[in-house]
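Data block below; observations after.
Only one protein chain is missing from this complex, and each of the others stays in its spot.
For subunit A:
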Amino acid sequence: MPFKRYVEIGRVALVNYGKDHGKLVVIVDVVDQNRALVDAPDMVRSQMNFKRLTLTDIKIDINKVPKKKTLIDAMEKADVKNKWENSSWGRKLIVQKRRASLDDFGRFKLMLAKIKKAGIVRQELAKLKKETSA
């Protein structure tokens, strides 16, 4: 079981703790064994402990500690945002956020939709059962 995602310059990581929780950041340099210098288009470049980061599959092509503009251009070229939003991990996070922000009426409508969907599935299943048993 070798490692597949490595800490390297250009690795995109997700922050899983702290003030920037949920943000995608790029590792632009390694400070020491425990810390990395991270940067993102909408935050000030800062150091972060690796324990606060979860590595993703996405990697972009940059040199050590690029200028902000260079970083943004590299992220556009690698299309990080779309790759993330289309990945199953990214989609799951988006769905989680949407569910958490539902208001009471939204949750009610969701419940009705679930019941309706389950009803349709059950009907189809019953039809199939009838066909195989017949």
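The definition used in the following text is that contacts are C-beta pairs under 8 Å (C-beta built on N, C-alpha and C of every residue); 3 or more make two chains touch, one makes a residue touch a chain; residues count from 1.
The rule we apply is simple: contacts and distances are computed from a predicted model.
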Per UniProt record, name of the chain withheld from view ["60S ribosomal protein L6", "DNA replication licensing factor MCM4", "NADH-ubiquinone oxidoreductase chain 2" or "COMM domain containing 2"]: "60S ribosomal protein L6"
Candidate in contact with the missing chain, chosen from A:D32, A:D61, A:D103 or A:E131: A:D103
Contact footprint on subunit A, counting only the chain that is left out: 100-105, 108-109, 112
